[in-house]
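Data block below; observations after.
Shown here: the complex without one of its protein chains, the others still in place.
Order of writing sets the chain letters: A and B. Residues in each chain are counted from 1.
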Amino acid sequence: MSDNEKKKKVIVPIGPYHPLLEEPEFFALYCDGEKVVDVDWQPGYNHRGIEKLSEGKHWDQVTFLVERICGICSTSHPFAYCNAVEDLVGVTVPERAKYIRCIIGELERIHSHLLWVGLAGHFLGYNTVFMWAWKYREPVLDMFEIITGNRNHYAMFKIGGVRRNIEEEDMPALRKVLKEFKAQLEMLTHAVLDDPVLGARLKGVGVLTKENIKDFGAVGPVARASGVAIDVRKDEPYAAYPMLDFNLVTTDNGDVFDKAVVRLLELFESIKIIEQSLNAIEGTGGDICAEVREIPSGEGIGRHEAPRGECFHFVRSDGTNRPVRHKIRAPSYTNIPTFKASCIGQMIPDVAIILAGVDPCYCCTERIAVYDACSRKKQMYDFAQLVEMSRKKTEKLKKEI
Amino acid sequence: MNLKIKALKKSLWVYHLSGGSCNNCDIEILDCLTPRFDIERFGMTLIGSPRHADVLLCTGIVNKKCVERVKEVYEQAAKPCVVVAIGACACSGGIFRDGYQMGGPLNKIIPVDAYIPGCPPKPEAMIAGIVKLLEKLK
Partner (left out) sequence: MNVLETLKEKLGGRIKDTKVRNERRIYITVDRKALKDCVRIVFKDLDARYIIASGVENFDSFEILYHFGFDSAGTIVSIRTYLDKNKPEIESMTDVIHGISYIEREMWELLGINFTGHPNLKHFLLRDDWQEGNYPLRKENNV
């Protein structure tokens, strides 16, 4: 789009602050009336220089640093980082540690997807969904606190294994939480998927085709909702995943409804994985960490299927006690730019839910303001207004159906 | 009308501001709204604009790109306004203190009235901190 053309369009920035768009982020939407014709992504408000900080910490300290890339997928980065260093060193993690890693990883997927369901509900005007989803999240966070000591930022990962064991006495409580959660999840899934208004609101909205997925390198539920069956747990099984039985969830339409379906159905698979893992380690013992004394020079790549998709870490060592280079690619880095494909041609009231559909974990990635290009007047919608427009559209549909 | 009288007369309007955080503190703040913690029973509500805010809850290191915006939000907030730094990053920069993007910590940018450390602080800790602050203001 040429500069002159851009100036004629109305620009609708979104961001940088709104309580429910948790992190500051800039999206500039170029609009022709009510329709979006282009999107510009201007991040940087969360960039904290983590790759550089990593070069100044020793290998074990880096796990604590990368945990704090993102609060929601807090364990995904240490998981991928440990996989990368273990790839470099060539060490095998003990079996008990593999199962514990999977348990923590899948519990995180549960809390992350529930968080998303709550936010999506809020954007659409279903505040009860928000309250329910976040209420069901609490027992999961309680379990994290019992097993790891913290509700978030669990510090469970260590190069060669895990830092803490899951004690026998905590397993019944974890099983109980899972059992109760399964019933709640069934109810929530039916409530969301059988609702005709949600169907009308979300089907056909924000569609991404297989070509879009390839062009941007999108991953995770975003890709699986468009029929691209990629999942690191199946493609390159790591930790205990080769020993576990679970399904890959894919759908074909690529719209926001499908993204919700994939996320909710994935949670049933996560419950299966955790139950199988508990069965494997209950009543048994074993080491939880292989000893790794030195990191030799070389390079390693590790990845993990985070709730948002493939989390990728590349490390290079020169044999000293800290990484020479640590490249981190969070899944949202390639997922967020898909807005260029999914928002264009859509109407402004749908933008909030399309943006949310990608489950952008902005802080992972890097790490909407309005200014009318022609008149320079503040003729814009801030994110609160966009959410309001989204809710009004839902109300309107409710009356029609 | 100073804050003491306001606090007695109406519910406190709280505005949440993130200056470059990992989002954990932000999620825990939102958690305070949910049924288990329910800050509304203390007479606090989260609002969408800083103009009417009585309390600014700030998280994050305040990275260099955010500095002006944090100042702007503080200017926009109706005075008197109480600023609370939530989380290790807002209090001191936390683990990101030596990074090249460090523009804070928060008290270098705007005056801070209360610090609630933690990574992230539990909702109970945040509520306790804010209630303590309000008691002190009364």
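Just so we're on the same page, a contact is a pair of C-beta atoms (placed from the backbone, for glycine too) under 8 Å apart; a residue touches a chain by one contact, two chains touch by 3 or more.
Just so we're clear, the structure is a prediction, and the values are computed from it rather than from any experiment.
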### Query
Of A:Lys98, A:Lys259, A:Arg329 or A:Lys393, which sits in contact with the chain we cannot see?
A:Arg329
## Note on the structure
Missing-chain contact, candidates A:Glu51, A:Glu95 or A:Asp195, resolves to A:Glu51
### Query
Tell me, which residues in chain B touch the chain that this view leaves out?
64-65, 98-101
#### Entry: chain A, residues in touch with the chain not shown (by the definition above)
41-44, 47, 49, 51-53, 55-56, 87, 214-217, 230, 235-237, 298-301, 303, 310, 312, 314, 316, 325, 327, 329, 333-334, 337, 366-367
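The working rule: only the chains that are shown with their structure count from here on.
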### In the complex, chain A residues that touch chain B
16-20, 22-24, 44-50, 52-53, 56, 64-65, 68-72, 74, 115, 131, 134-135, 138, 151-153, 361-363, 384
### Query
Where on chain B does chain A make contact in their complex?
15-28, 30-31, 34-36, 46-49, 60-61, 63, 65-66, 69, 73, 94-96, 98-102, 119-120, 122
